[in-house]
Every structure is written in structure tokens, then in C-alpha cells.
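This structure is in C-alpha cells; I'll ask about it shortly.
Note that one protein chain is taken out, while the other chains of the complex remain in position.
Chain IDs A and B follow the sequence of writing; residue 1 opens each chain.
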Amino acid sequence: MLEIFVSLLILTGAIFTFIGSLGLVRLKDFYTRIHGPTKATTLGVGSLLIASMLYFSSLEEIVSLHEVLVTLFLFITAPVSAHLLTKAALHLGLQSLAKLPGYLVNTRHHEKKVK
Amino acid sequence: MLSYAVFVALMLVTAAVALSFWRLLCGPSMPDRILALDTLYINTIALLVLLGIHLSSALYFEVALIIAVMGFVGTVAACKYLLRGDIIE
Partner (left out) sequence: MYRLLPHPMLTLILAGIWLLLVNSIHIGQIVLGLLLGWMIPLLTTQFWPERVRIYKPFYLLRFVGIILIDIVQANFTVARLILGNPDRLQPAFVSVPLILKSDLAISFLANVITLTPGTVSAHLSHDRCHLLVHALHVSNTEELVNTIKSRYETPLKEIFEQC
């Protein structure tokens, strides 16, 4: 019973990890591409780690909780790196499918004039 | 049952590594490449966890934790370099 549950969790995690990387290749501009890795991959690795936790707890018959640490760390750091990446992309003025907000475009022109 | 699931999952995650590697090689801009590198780190964590289950060894967990920490620091440093043109101010 537990084995089936662990197998299901492993398969879900792997499928979500794959979809995250697929989004990285399939989508058209940087700002949409960032959605794939930050979300799908986080849940993918999260469920893989839960599966590992259940597997090792049943194997060694003591509760193995240290996988929670990696999950927690990923859930805290993934949004931070995504925010910084988007900020860097806005700073460099990458092409976007969506309309860029006006005030950012204006400040960039202003910076060019100052230089 | 479990060994088949781990086998299929290893194949899927390896395909994910290949896809993000493709983006790393031909991503048109710098943030694209950093994003691909970040995804590669997370995929590697997934691969290591799967390998740990496959070999029934809890040793790989520490490797995964260190890759998570180092990957985050690397991504932040690279973004900071793009934003400011310098890492240590």
C-alpha cells in the first residue's frame, strides 16, 4: 500500500519536473518562461522529497524528517531567485510579449540621456 | 512496482535536464541562461533524491542539500552582477 503511494508520488514529482523544463523550452519570451521552473519544478521536487521521506521512514523504521529541510529551503529560495531574475531582465530591457509598464521604460531612457 | 516507477522517473528527469541544457546553450539572453542554470540545479536535486531511493542510501541527501544552497547563492550572485555590474560593493 505504502509502496504504491510512494510510486505515485515519485511519478507525479518527475512529471512536474519534466513539465517545468518543457515550459523553459516551449514558451516564447523570458517573462513567461520564468513561470515554468519556479512553480512546476518546486512542486515536482517537493513531492519527490515527500516520497523519499516516506520511503526511508519505512525502510529504517525511524522517522526520517531531514528531507523537509530541502523542501523548506527550495520553497523559500525559489521565489527570491525568480524575483531577482525578473528584476535583472527588466533592468536589461528584454523583449516581452506583454506591454512593459510605462515608468520603467521612461527611467531607462532617462538613464541613457544621463550617460 | 517501486523500481519501475523510479526507472520511469529517472528517464523523465533526465529528459528535463536535457531540455534545460538546450536552453542553457542557445538561450538568447543572459537571464535566460541563468534561469536554465537554476533549473539545472533543481533537476539535479531531483536526480539525486531519485538515485538515493534507487540505491536505498540516505547518503545522497547531504549532496542534494549542498547543491540547493550553492545553487541559490550562485543564481543570486549572477543576478546581482547583471543588475549592478559588480558583486562585491
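The rule we apply is simple: a residue touches a chain if its C-beta (ideal position, glycine included) is under 8 Å from a C-beta of that chain, and two chains touch if they have at least 3 such contacts.
Only a predicted model underlies this, so the values are computations on that prediction, with no experimental measurement involved.
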Interface partners of the hidden chain - shown chains only, full complex considered: A
Given A:Leu11, A:Ala51 or A:Ala78, the one touching the chain that is not displayed: A:Ala78
For chain A, the residues touching the chain missing from this view: 16, 19-20, 22-23, 26-29, 31-32, 34-36, 38-40, 42-43, 64-66, 68-69, 75-76, 78-80, 82-83, 86-87, 90, 96-101, 103-104
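The rule we apply is simple: only the chains that are shown with their structure count from here on.
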Approximate Å spacing (C-alpha centroids) for the pair chain A, chain B: 10
Contact set on chain A toward chain B in their complex: 3-4, 6-8, 10-11, 13-15, 17-18, 20-22, 24-25, 30, 33-34, 36-37, 41-42, 44-45, 48-49, 51-52, 55-56, 59-60, 64, 66-67, 69-70, 73-74, 77-78, 80-81, 84-85, 87-89, 91-92, 94
List of chain B residues in touch with chain A within their complex: 1-2, 4-6, 8-10, 12-13, 15-17, 19-20, 22-23, 29-32, 34-36, 38-39, 42-43, 45-46, 49-50, 52-53, 56, 58, 61, 64-65, 68-69, 72, 75-76, 79-80, 82-83
